[in-house]
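Please read through the structure below; I'll follow up with questions.
All protein chains but one are shown in place.
The block that comes next holds chain A.
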């Protein structure tokens, strides 16, 4: 896999970008129901100098696209973002923002009725290791922290099982919850949650 090496000449870069964009458009015709590419185009339009990492992810995704499309059924994360049905468009969408421990702010559109974990996975939010146990209350990696006013408005209190796993989470505070246990509602439109770091050792408690 070659690195994206730059030319001294900006012109060559320009040609490469045009070719790249044309390739994307062609692939989009092939994958009509594939809104993964739509998301990539949106990501490009938000690109700035500090988020060059997303450009490299983009290149990885492009070269892996064929491989990934073939193994859609086996890769659960990819299959969620690839295989959204037509009814997606009919479900109500709200905006959710995740703030990572590096301070990066990631705003996504998420379906009402999905959980915060679903929203993160379906939108390919860049949170390393988020949701390791895939929403089965067997880890604490989808730990998110709400603002007090948002926390107070959450419809359900955490169960004992959720509290038990939250107890293992690093940076636990009074407005902590597990993202796999909270379902998005319309009233959560515009909500902002913080994703803390993952260091956790239960024996230090």
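Simple rule for what comes next: a contact is a pair of C-beta atoms (placed from the backbone, for glycine too) under 8 Å apart; a residue touches a chain by one contact, two chains touch by 3 or more; residues count from 1.
Methods note: contacts and distances are computed from a predicted model.
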| item | value |
| --- | --- |
| "Transmembrane channel-like protein", "Septin-type G domain-containing protein", "NADPH:adrenodoxin oxidoreductase, mitochondrial" or "Myotubularin phosphatase domain-containing protein" - which is the UniProt name of the missing chain | "NADPH:adrenodoxin oxidoreductase, mitochondrial" |
| Residue touching the undisplayed chain, where the options are A:109, A:138 or A:187 | A:138 |
| Contacting the left-out chain in the complete assembly, out of A:112, A:154 or A:168 | A:168 |
| Positions on chain A where the hidden chain makes contact | 1-6, 10, 13-14, 17, 44-45, 47-49, 52-53, 55-57, 59-60, 64, 67, 71, 74-78, 128-129, 132-134, 136-141, 160-161, 163-165, 167-168, 172, 197-203, 205 |
